[in-house]
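Some notes on the structure that comes next.
Excluded from the complex is one protein chain; the other protein chains are retained at their positions.
This part shows chain A:
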Amino acid sequence: MHRAPSDLLQAAFADPVLDAQKCFRAALKALSEPGTRQPLVSVAAIEPLQAAGYALCLSLLDNDTPLWLAPAFDTPAIRTNLAFHCGCPIVETRGEAMFALLDAAALDDLSGFYAGSERYPDQSCTLLIQLEHLDRGPALSWQGPGIDGSRLVGLPLAPAFWQQRAARNDFPRGLDALICADGEVLGLPRSTRIGDSLQEVA
């Protein structure tokens, strides 16, 4: 049945200002302490976009942030709600996107996303990645700014993702990622180095 776009609309944050600020704070903390989980505000999910990923979208996206959608998330309901609540342009070309909304199936190929320039590394594309869990994967040793010594993080990510990330990580250029599942977000900034245990899984 054909549905008018307005039928697909649903309510977003209960308190748009405070909830968006709480999620923004959680995302900042996640990136400043890579590998730690930060709780996000609960919001009604838009299948297949879970509450955590949608909350991140609502707090980070606006009309200045072109978004690229992975095929799994490119549904009329998600497009309609993001256009209504965030007002973000949805782009077809990866290189134009400032944010990318990805699922696990889209992580094998990170080509095309803008990694910033030497002069403006901050203009790189930020990856918003939705996973099933934030654990249950092979534990890797993370090191770098925001981590005291090293931290073991067991994300359920395929070796291909780490290779793709490393191939685009030419500091200060690189891709930052916010990984979310089960109402929590975990940060993986470009400055985080993945330790020796990588070779065991790769």
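Operating definition for what follows: contacts are C-beta pairs under 8 Å (C-beta built on N, C-alpha and C of every residue); 3 or more make two chains touch, one makes a residue touch a chain; residues count from 1.
What we mean here is this: contacts and distances are computed from a predicted model.
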item	value
Record-based protein name (UniProt) of the chain missing from this complex, from "Molybdenum ABC transporter ATP-binding protein", "NADH-quinone oxidoreductase subunit H", "Phosphonate C-P lyase system protein PhnG" or "glutamate synthase (NADPH)"	"Phosphonate C-P lyase system protein PhnG"
Option touching the unshown chain, where A:Gln10, A:Thr36, A:Ser141 or A:Ser191 are the choices	A:Gln10
Absent-chain interface as seen on chain A, which is shown	6-7, 9-12, 16, 84-85
